[in-house]
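The structure follows.
For this view, one protein chain was removed and the others were kept in their places.
So, chain A:
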Amino acid sequence: MNDHPDHPDHPDDPEIPLAPFPTALPASPFPPLEGEAAEPYLDDAVEEVRQDPPSDWIETADAHDLTTAQEPVNPLLALGRFAFPPGEPPDEEGVAARDRRWTSRIIVLATVFLLIFNAVSIQNWSRQQAPGWVTTTVRRMADVWAEQIAQLGADQPRQTVRDGYEAARDAEWAGRRRP
């Protein structure tokens, strides 16, 4: 009989973990949680040092003909406690593209915001342009748009600020009347 303590014939030995639990997991791709030791069981796992296999050198064979043996890794075990592997961190180009999209979103959303709440500016601008096919078209569209937006009350924030500003601008010193 084999008396070695690791032998499967000794299932009651508390030092031997029961199958199918692994004795050594590969390192988790995630950092340890706060207050958690970094995979303590890994410290105990002794990496098996394999001896070189006996030489199978065949003079006439091409190296590409030889099969390469790989230790099968159970992908579920490799995940450890996690449900799925983390994605690759974005490279420099990926970060730049993300920042560009972020900026473009800001510009587009701010433009839409101003189209709604600042419609009267387009109207004012179009009225200052010399008459022409383009400017007349823009002016008519701006007139309709400003009118429709005003019905929804979207012109009120701008108008309120404007009224307050004009009152402050035209204010005179106490006791002095406006000439």
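Keep this in mind: contacts are C-beta pairs under 8 Å (C-beta built on N, C-alpha and C of every residue); 3 or more make two chains touch, one makes a residue touch a chain; residues count from 1.
By definition in this document, contacts and distances are computed from a predicted model.
> Match the chain absent from this complex view to the correct UniProt protein name in "ATP synthase subunit b", "sn-glycerol-3-phosphate-binding periplasmic protein UgpB", "Probable alginate O-acetylase AlgI" or "ABC transporter permease".
Matching the unshown chain against "ATP synthase subunit b", "sn-glycerol-3-phosphate-binding periplasmic protein UgpB", "Probable alginate O-acetylase AlgI" or "ABC transporter permease" yields "Probable alginate O-acetylase AlgI".
> With respect to the chain omitted from the figure, which of A:A130, A:L152 or A:A168 is a touching residue?
From the options A:A130, A:L152 or A:A168, the contact with the absent chain belongs to A:A168.
> Tell me which stretches of chain A touch the chain missing from the display.
On the chain A side, contact with the omitted chain comes from 92, 96, 99-100, 102-111, 113-114, 117-118, 121-122, 124-125, 128, 157-159, 161-162, 165, 168-173, 179.
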